[in-house]
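The structure follows.
Omission of a single protein chain aside, the complex is shown with its protein chains in their original locations.
Here the chain labels run A and B in written order, and each chain numbers its own residues starting at 1.
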Amino acid sequence: MTSAAPRPSFTLRSLAAIVGAHLEGDGDRVVTAVAPLDTAGPAEISFVLGARYQAAACASRAGAFVAPEGITGLPGPVLRTASPQLALIRLLEVFHPAEPPAPGVHPAAVIDPGASIDPSASVGACAVIERGAVVRRGATLFPLVYVGADAEVGEDATLYPHVVLRERVRVGRRVVIHSGAVLGADGFGYAQDAGEHRKVPQVGGVLVEDDVEIGANTTIDRATVGDTVIRRGTKIDNLVQIGHNVEVGERSILVAQVGISGSVRLGRGVILAGQVGVADHVTLGDGVVGGAQAGVPSDLETAGVYLGSPARPVMEAKRIMAAETRLPELLRRVRALEKRLEDVERQSEEPRG
Amino acid sequence: MTSAAPRPSFTLRSLAAIVGAHLEGDGDRVVTAVAPLDTAGPAEISFVLGARYQAAACASRAGAFVAPEGITGLPGPVLRTASPQLALIRLLEVFHPAEPPAPGVHPAAVIDPGASIDPSASVGACAVIERGAVVRRGATLFPLVYVGADAEVGEDATLYPHVVLRERVRVGRRVVIHSGAVLGADGFGYAQDAGEHRKVPQVGGVLVEDDVEIGANTTIDRATVGDTVIRRGTKIDNLVQIGHNVEVGERSILVAQVGISGSVRLGRGVILAGQVGVADHVTLGDGVVGGAQAGVPSDLETAGVYLGSPARPVMEAKRIMAAETRLPELLRRVRALEKRLEDVERQSEEPRG
Partner (left out) sequence: MTSAAPRPSFTLRSLAAIVGAHLEGDGDRVVTAVAPLDTAGPAEISFVLGARYQAAACASRAGAFVAPEGITGLPGPVLRTASPQLALIRLLEVFHPAEPPAPGVHPAAVIDPGASIDPSASVGACAVIERGAVVRRGATLFPLVYVGADAEVGEDATLYPHVVLRERVRVGRRVVIHSGAVLGADGFGYAQDAGEHRKVPQVGGVLVEDDVEIGANTTIDRATVGDTVIRRGTKIDNLVQIGHNVEVGERSILVAQVGISGSVRLGRGVILAGQVGVADHVTLGDGVVGGAQAGVPSDLETAGVYLGSPARPVMEAKRIMAAETRLPELLRRVRALEKRLEDVERQSEEPRG
């Protein structure tokens, strides 16, 4: 029975100052929310992230716009900025300030007496925290989270409902882990023994450095020995699989449903689009970019874009894809060539005048 | 220590009436269960969904069969019907009547005093329901479900164990969500800022209309602003990823492991087979069908079947696949042509008689 919070409201002048934009138009106009171009009304501010949105922007009923240089003819005041994405981030932060849950442990959480929870941390109902686990200052554990024995949750980290950290998994500062993600399940390792698959014990850990974000239902397996490592600033989307003993370099981007096999090494700033697969023991150099659904069977050392399965440098891959489109035509042309050549051959075999 | 429920039993005559089929054979015969062709015994009724099952049906020991016209030589009485699928649905409903859990909130559920639960709803043990959430008439929340602040669960909806609805997610009437599905995790959006990935706050929601079904461990991200929308009657399989600000049209079908990137628009009656990927901002028109593992990099407006990665109209794609099979042969033929042409050229260069 709680009533909704009062809506915030800001003049365009104050918003321009907050986001560091140049105001074009009526600075006294007041807006109360951020909305997309197609649904925004006169009391809302919208945003134009690039030229592809020009038409939608001109048709919008929004009361004001955030836009980069080069977007013109907008039907309202404009907060002009070189980086509309960063301005949008500021706007959203201003209109939707984070509301951290109150510190403290919910009475329905189950905390082992041998766990250590900082008093400033927040632990929700039915969260279970095992012996030896450490939850540091300002961390937020939503309800139904599981933190295994001797695991560590860093300062100001956020674990959404149903996250699982198995034993000894370590998570750094400001790490965000979305619901259903599982860190530290056993790596997938077996040895053949008289026709049976014998399990190789997976006794290593998982180390997630600071400022990493991990998507919903993503799985990151613990190492056989040593650690599976996600370096600082890397962002991982939903339903991604990361095998045992993988190392993902700093500030990489792994889009949804990517699969990284065991013992892969990704360099810094690697970007893998949706559904990319990387075979075991492969190394990708700094700045390698894999296009959607690419399959990477072997090392790619040079920065640049790779497409297809098997993944090839973008120009080569595009030439092949273009040629594939012409394959049926090519078959016909070769058939025609064969026929014409036969005619020529027959002719030249004829006794000459 | 509960004893099993008594098995139901029906005469074929009564079953024929219930499913609206024409009875061929002994109407007094009694069956007690529905079973597949290969395991059914004389006390069970089985079903023949199409001609591909003719041989298995003739070899079956089932005591009776549901079958369409054209399936003949069956070793038992037949309930003949134009739509064996719909008849099977009725049979299964009759032999396995739904047993809705008793209404009421389990004492081990954790309900915020600011949440609103209809007295006819059922809430299982260790379910956690946050402030402002609304659970409507007849809804079933299995144990360990999480319903975030201000989220809404529609009438007669079913949330299986370990479903997560993050804050403000809205779910319509008769929606079924399977275990481990996560609705409303943050969309995957970052802006580049001095070499770092800065998170774009994801403050929008998720709206799931009536009669949608969502598979196990599927993820549907909340919108940046506005809503990610799943329109009425759409069915989504397991492990599907749906990015932020996507709209999936009415009565669409998304098979397991499909990945839909951010801001995609799917029309009505779209069918995407297993492991299809759709790139961000792409629009698929009404009635577009994507074959398994297809990759869709750009808009497909016309209804019809598309295959391959990149996805192409079915006839074009099949011609290309057929030509690929002949590629090694084509290489040989071109090599032979080159050789023969050289001979011809050499000959024609020779001084003529």
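Please note the rule applied: a contact is a pair of C-beta atoms (placed from the backbone, for glycine too) under 8 Å apart; a residue touches a chain by one contact, two chains touch by 3 or more.
None of these values were measured; they are calculated from a predicted model.
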Among listed residues B:Arg136, B:His162 or B:Arg265, the absent chain is touched only by B:His162
Identify the residue among A:Val128, A:Leu207 or A:Ile271 that touches the chain left out of the display. A:Val128
Specify the residue from the set A:Val164, A:Ile177 or A:Leu272 that touches the hidden chain. A:Val164
Considering the whole complex rather than only what is displayed, give the residues of chain B touching the chain that is not shown. 1-2, 34-36, 39, 52, 83, 85-86, 88-89, 92-93, 95-96, 106, 108, 124-126, 142-144, 160-162, 176, 178-180, 211, 213, 215-217, 233, 235, 237-239, 251, 253, 255-257, 274-275, 292-293, 321, 324-325, 327-328, 330-331, 334, 337-338, 341, 344-345, 348, 352
If you put the missing chain back, which residues of chain A would it touch? 110, 114, 116, 126, 128, 131-132, 144, 146, 148, 162, 164, 166, 180, 182, 185-186, 188, 190-193, 195-201, 203, 217, 219, 221, 223-226, 239, 241, 243, 245, 257, 259, 261, 275, 277, 279, 281, 293, 295, 297, 309-310, 312, 316, 319-320, 322-324, 326-327, 330, 333-334, 337, 340-341, 344, 347-348, 352-353
